[in-house]
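As you look at this complex, bear in mind that one protein chain is not there, while each of the others sits in place.
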């Protein structure tokens, strides 16, 4: 790949807006020559992104030589691609809102309903057919391409891609550990009265699964800074640590880190994902009600927020289209471009990745999807050996890896009764069997158009 | 042992009545020469059993030559014992009732509170010191004795015995799989219009843990009778199968087997323990409320039942003492005597046993306590290789083996905060962290006299 | 099977004489009703056995009701069989002699050339096609039959049967551990001045592979008799222990047990197979030359012995045919009939068996063929958990399990170059690559008629 004059990127999206803008603006900051082919079931979305993307070349800070092209079909977008980027949020706004509100009517509160919780199971069932379809098309059009999934449910998406095409070179790229590393950096700065230590200078050993992952080593310049973290953790455990007091009330993506602190005191490892994801992967300890979540100082996704976001995105989109606004070109907030550059042979990168466990997490099952650090180099990703999860964190994690296995078996056997076992076993499921059955049926009914896949047997 | 004229048995009890009577009456049916030494913190209990036991020799059906002696100290009872039988129910009636009712005030219904559920955790914490004490005394007085635990919590008791004396030759003996085997026998009889097939003629492959164990093979005369079981299961799934309609309402030990049937249809394996135990090891699917349990046709332990049982036992005890009643001498309803005879070298016995997993259950952790079939022979127990639990049953089981490990770590490190992690992780725990903390504190307060052990560090 | 009036047995032989006579005479001692169908490529062998077998009914000690029938085809013999007994010694007398003498010309001495050594590899290559053929015919004619292999190479035969029909219910039955158990019994008798202790009263824990297996526990009446064994071992290590002094010089099947004693002192476990087999599975420690073997007091197979045996068998056969001699009817020197009776549901039997490792030997690879004790009951064989081999015995054993895997891969891929890797890796192989290549080619040439199987790709 390294000697290619120009690379081909397929960008496959569904209900994704901001992610694509971020990708394009980061790409514009690099000295890269590429053609990006968009495919979205909503053709208008592709066309909009094509227009916005092609305007970037006119900005003076642009360094890249990238052409954006909206395509009509998945095959067309994928043909001979070097990279395939997936930004899929499968489901309409109504369906996503259902993922949250139907369980809530039965007393089950969720924070994101993206990967875990009853909503997470339903979202998984919806996402699998889309991923299988992409994987089959990858097999046909670009079997050697690196396929990078960026959306949730991460683990199920990667498993479904492999279901569709077992040899697929797929991995997951997210920023989910950045905030936790930043928090460590913040504490190290505070402790040493140093000027702001940068997140990237905190070296971590990372292990776990997407949405429920952990640092069990944190060093700064080769020194163990876990004792510093512990000191601040103890200070802030009761009231949390917020960059902007109360922000979590309006923005469900921020938190006061109280869940993180509680987990650390309990298990001795630093939650590397956001509080809302960590809380949602546990029993209802932190999220039995909206009030409980509030006490723990993290927000939960809700219809108002989602609708507001959509309106804002549409407005911003219009401005970007007609030139009233421009995307800010800035390098590498995410790791995605770095990972791609490493795979192109331009440098080595060590960063977090979601991929199949071949033993990099020693006490999780071989074959499940895990998140650890890995070495990205020319056309190669090698996970770094990451050790073992603490016993009790392991037990909590195994519930999810087991459920994910169950959901995939349901997909393979096209049997939604099997998936119900995962629904039942989710840690947030506190209902009895009859109620759970009713809820499951209601939720399936709400996404029935996606269930054709499960009838083909 | 085989050439001994007479064996020495230490019978260590606490709040145990019926179990001892059953043991003595079964022993009387055998051609065995033994001295049984009783030890109970309540000396009067030992004296009563001594009197009742020694009367057995006068009954014409008695075949044994057994002398019963009440002792004052644990050491005295254990000295040079060949067998040590533990029948411990640690805690006063009030404490046992608390195990059930305190959680119920928070909405957590339990069926027995013996091994799982919040009550199970508390009972474990109470039982560990007693077992460690016995183990240390065994080490001193009879290091080569076989130590047979018969009470709950089985797994924690065996782990605690090993904590006190790592080389202890301990195993667990229960009858908990008999009813399930009997049910298979019943269906085989019905199917074939054969006269009553006996439970002992149903051969099973057994695997799992005490209270949550499974048959994945059932044969009769070498033929697979799983298809017969399935047929009857499907017929009875909706309304259950009861020997005496509605009996579960007054006797918490019987059930309509609906939980068993539901589990079979879901996972393809036959629950080998009672419905109430199976239900209690799961999330609140079958037991979210007393009403739910009723719908699933199994009873739950309650104060009235326990009190009535005590009164009846006391009355019966008085009659046995003064000769107004006698114990019925009958061979081997339980397997305990058979196991002892095998260990004495009198025959080989294949039966279920609770012991350390050395791989007999291939997908449970090495070192946890499992229940499988084993070969008992002269001074030897060898587990039979029993295969793997189905994926989803495995996931449910791992929650308990993990919790048991956590509880034992709490005992080793004398840190009740660690045990709280097991309390939190119990499948029946649906409370948030604050409520769970409060309940845990209340429950610990209720057993504070037993917690001295955890302060010694 | 248990309720069958009469069972059907297929007895498939090749170059086997004595084994069949022993089987028939043991069968005659049992209260069993059966029809035995013989198949041998040499039809005359079947007819002879038919005649001899049917004469047994006339002897007064006969208890069985067995009819023997010689068949023309494998299919005919197997049709609807309940049991299939394999007694295959694949190869002509010349070929078997070549297995021994060709390597010896290069300085490689072997004791049996049955399972290990260069001759063992060649014999394996010859045996695989025969076993695959039987397995495919079993699949067609009697898929549920128990298939019992009695000949060498045991492990390869069982692997080849599974290659031909993966679901085959096959196991290996041998007497190879009897002599070692008898030796323990002998020492226990001597030690205690007891009248002769019987081999069957020595209980063992057995683990390893056919030809290279071990007792790591030996008890008599529940007591550990390892210390007694050690005492006698030390006494006899230097000069060996023989029942008949010097017998090993004329009978290659007996030994002075010196290899066994040396191994015990080195590794602490009792070799459960014959000295000649144990020696042959090691590097040339005990068998670098015929003289070395002689010093260690075990015989080695040779052409004279084989030829004499054939002549004797032919003479005896003639006498049996014409009534000048009769087979002695005597129960169960071997375990074969016992195992069959257990599988018929007539009793439970614990005995040694060769079968797939599902974890019964914890540190040998899952899926290789191991020898341990197992519980035989109605239509079921369950291995008893047998623990771990000592580190250094493990290392020696892994060489053979690895070689067997290589040989089977050669068979699957029909590639004799792969099998050469096993030939090279055999512990007795001390040649350099060129010499080894030459020897391999010579030996293959000698069995070329059997190699058609490996050309079909």
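Going by the order they are written in, the chains are A, B and C; count residues from 1 in each one.
In this text, a residue touches a chain if its C-beta (ideal position, glycine included) is under 8 Å from a C-beta of that chain, and two chains touch if they have at least 3 such contacts.
Fair warning: this is a prediction, and the values are worked out from it, not measured in the lab.
**Q** Over the full complex, note down every shown chain the hidden chain is touching.
**A** Checking the complete complex, the chain left out touches A, C.
**Q** Pick from C:207, C:431 or C:444: which residue touches the chain that isn't shown?
**A** C:431
**Q** Return the single residue from A:375, A:394, A:416 or A:451 that touches the missing chain.
**A** Once the missing chain is taken into account, the touching residue is A:375.
**Q** From the list C:20, C:225, C:396 or C:439, pick the residue that touches the absent chain.
**A** Checking the options C:20, C:225, C:396 or C:439, the one contacting the hidden chain is C:396.
**Q** Could you tell which one of A:127, A:152, A:338 or A:360 touches the chain left off the display?
**A** A:360
**Q** So one chain is hidden, and I want to know which residue out of C:262, C:335 or C:354 touches that hidden chain in the complete assembly.
**A** Of these options, the touching residue for the absent chain is C:262.
**Q** For review purposes, identify every residue of subunit A that touches the missing chain, sorted by number.
**A** Looking at subunit A, the ones touching the missing chain are residues 1-3, 203, 205, 217, 219, 221-223, 343-345, 348, 350, 358-360, 362, 373, 375, 377-380, 382-387.
**Q** What does the interface between subunit C and the hidden chain look like in terms of residue numbers?
**A** 262, 266-267, 283-289, 292, 295, 391-392, 394-396, 398-399, 402-403, 405-406, 409, 421, 424-425, 429-436
What we mean here is this: only the chains that are shown with their structure count from here on.
**Q** Would you kindly count the fewest steps from subunit A to subunit C, each step being a jump to a chain that touches the current one?
**A** Minimum step count, subunit A to subunit C: 2.
**Q** For subunit A and subunit C, let me know how many angstrom lie between their CA-based centres, rounded off.
**A** 58
**Q** Distance between subunit A and subunit B based on Cα centroids, please, to the nearest Å.
**A** Distance between chain centres: 46 Å.
**Q** Would you please write down the residue numbers of subunit C that are in contact with two or more other chains?
**A** Residue numbers touching two or more other chains: none in subunit C.
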